[in-house]
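I have a structure I would like to understand better, so I am pasting it below and will then ask my questions one at a time.
One protein chain is absent from this view; the other protein chains keep their places.
Chain nomenclature is as follows: A and B, assigned in order of appearance, with residue numbering initiated at 1 for each chain independently.
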Amino acid sequence: MGTSEEILSLSARALAAAVHAGGVSAVEATRAYLEQITATEPILRAYRCTLPDRALAQAAAVDAARQAGEALGPLAGVPIGLKDIFVTEGVETTCGSAILSGWTPPYQGTQARRCAEAGAVLLGKLAMDEFGMGSSNENTPFEAVRNPWAPAYVPGGSSGGTAAAVAARSCALGLGSDTGGSIRQPASLCNLVGLKPTYGRVSRHGMIAFASSLDQAGPLTREVGDAALALSVLAGHDPHDATSLTAPVPDYLAAVELGARVGLGGLRVGVDRHAMQLEGLDPQVRARFEDGLAILVGAGATLAEVELPHFDHAVATYYVLCTAEASSNLARYDGIRYGLRRERASLRETYEATRHDGFGAEVKRRILLGTFVLRADSYADYYGRAMKVRTLIARDYAAAFERCDVLASPTSPVPGWRLGAKLDDPLAMYLSDVFTIGANLAGLPAMSIPAGFSDASGEHPALPIGLQLIGPRLGEATLLRVAAAHEAATAWHRERPLLAGGAR
Amino acid sequence: MPSDHDPAELVDTLAQLARLELLPDEQAQLGPQVEAILGYIRTLQGVDVEGVPEYLSAERADSGLRADEPAERPVDPQAVIAGVPVTRDGLVVVPKFKD
Partner (left out) sequence: MSDYEVVIGLEVHCQLATATKMFTPCAYAYTLGVEPNTQIDAYTLGLPGTLPVANREAVNHAVRLALAVHCEVQPVSRWARKHYFYPDLPKGYQITQADQPYAQAGYVEIADPAAEPESLATKRIPLQRIHMEEDAGKNTHVGGGDSLVDFNRAGAPLVEIVSLPALRSAAEAADYVRELRTIVRYLGISEANMEEGTLRCDANVSLRRPGQAELGTRCEIKNLNSFKFLEAAINAEIRRQTDLLERGEAVVQSTMSYDPSADQTRVMRTKEAAADYRYFPEPDMPPLLLDEAWIAATAAELPELAWDRRRRLVGLGLSAYDAGVLTAERELSEYFDAVLALADADQAKPACNWITGELLKLLNQSGRSIAACPVAPASLAELLALVDGDTISGRAAKEVLDKAFHEGLSPAAIVERDGYRQVSDHAAIAAMVREVVANNPKQLEQLRAGKDKVRGFFVGQVMRASNGQANPQIVNAVLDQLLAEPEPEPEPKD
């Protein structure tokens, strides 16, 4: 048995092992995390709702099972948080939107089900940018989330609540979703590991749809091993999702061991130097990126130069496709069958008033854009064209992977920014997705790993900076190996924010 | 076809198609923003896509079909109806509209 502090400092893997071995009880672990929630939430606002009684009951059940000698799941007793985009039966699920405020799902989504079946304890639902649209967790009718490393700064988005909670140790492991970078970018801004799997590797059934051909669920964790553990619980075919892959799930934890102990002998890391010339790439981000490359070389990797000729078109392509799919996926929110309803005299007015009051400005913006690009007379020039450019982008990556085993780049061109600083220029916000978007367009697995901090200055505190790795299709094991090698040679993952008793 | 050159008119047309009510100040703000983003998106016109097929995000050898059998764990219809804001005798109530 350990103190709360000791429990909170265990990785999710170590905690699961301790629960299995009987060193820590699930109830103790849950209590420790619930206390941390109480301590940090007044500042962070990471949780949309917390479930203390339910969580303790789940933990007690794990402990009882252990006592009875029953087999425990791989996440048994591990307190987790789920981004509020994941459908949880009987537990409010808002997707960060007023239009679903108070919605209690009558069914359990696959991601929540797999975590529960693995024995995880659900602490609560985590705040997010509305419907996954945003990079700062400020697009919300609820309170904005703070970055635990610097509470006046954004945690990133749209999985901002998840990132903040994991970084502040108010959950051991969190699930987020990634459509254009929404797992990786907040991971980068919060000094975390964030993993977006290959499109179709994890089921989308029970993950509220933003952009169907781009969305994927994945973990945010403090350590690489935890991400591997979470992925091994989530990955695999789901008959409820026709886009989910039937490919077998490899041993992700073994990949982590390989990277940590054996290193990267001969593995080629590709860099698109043209992309690195991006105007607006913060010099400290560039510096930390080069440091990261050096670490990988030190672990045995070789560097390769690659080109992604259509890199400059990725953001435009993404914003045609994701807005089109979002405008379609959000057509169902009309006040009739669930969620917010603004009753008016006529059906049409009811639709319009409900959607006016229920959706925030960013969501409205994207719905309008999406409606535009799908109009019959715009289709060929916009959606049709973007789908062709997307093919070219996917081909670029496939060609690059003939010259390298993983691609490396910064995750975000800048470290975090102050709340409110970027709200008037949506286009500028979109452009900050420049490094992450390609992996979604090409359906490829990608991770962000802690790669250092910006220097504290008069203007800014030290803020986390992430390194992005992109792998070939179904290359999660390779990514985890590289990430583990980098982690073994660095100590960034051991840093803790002041909020969580750390030095920064 | 309303002119696509006037951002406010365009936004108004799109809002109607999308069943979104927009207040005048929202329309005034969204118009230029949408216009700016569309302008950025139009840079795609410069890409050579001759002979390039549309991207296929989902590919399955078996077409992703399922057997014609009810779900193992069916969701209770009552639970689904319980979430509907306005019902009457088990039917979903909808304000008046013309057919």
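In this section, a contact is a pair of C-beta atoms (placed from the backbone, for glycine too) under 8 Å apart; a residue touches a chain by one contact, two chains touch by 3 or more.
Bear in mind that the values here come from a model prediction, so they are computed numbers and not experimental data.
Hidden chain, full complex: it touches shown chains A, B.
Looking at A:4, A:212 or A:302, the residue that reaches the missing chain in the full complex is A:212. Mapped onto subunit B, the interface with the missing chain covers residues 17, 19, 54, 56-71, 74-75, 77, 80-81, 83-84, 88-97, 99. Counting over the whole complex, subunit A has residues 86-87, 93, 95, 100, 103, 105-107, 109, 204-209, 212-213, 239-243, 324-325, 328, 331-332, 334, 336-338, 347, 351, 371, 374-376, 379, 383 touching the chain that is not drawn.
The working rule: only the chains that are shown with their structure count from here on.
Of all residues in subunit A, those touching subunit B in their complex are 103-107, 199-200, 212-214, 239, 242-243, 246, 310, 313, 315-317, 319-320, 327, 331, 334-339, 341, 343-353, 355-356, 359, 361, 364-365, 367-369, 371-373, 375, 377, 381-382, 384-392, 394, 426-427, 430, 441, 443. On subunit B, the positions that touch subunit A within their shared complex are 1, 10-11, 14-15, 17-23, 26, 29-30, 33-34, 36-38, 40-41, 43-45, 47, 49, 52-55, 57-58, 60, 64-66, 75-76, 79-80, 82-86, 92, 94-97.
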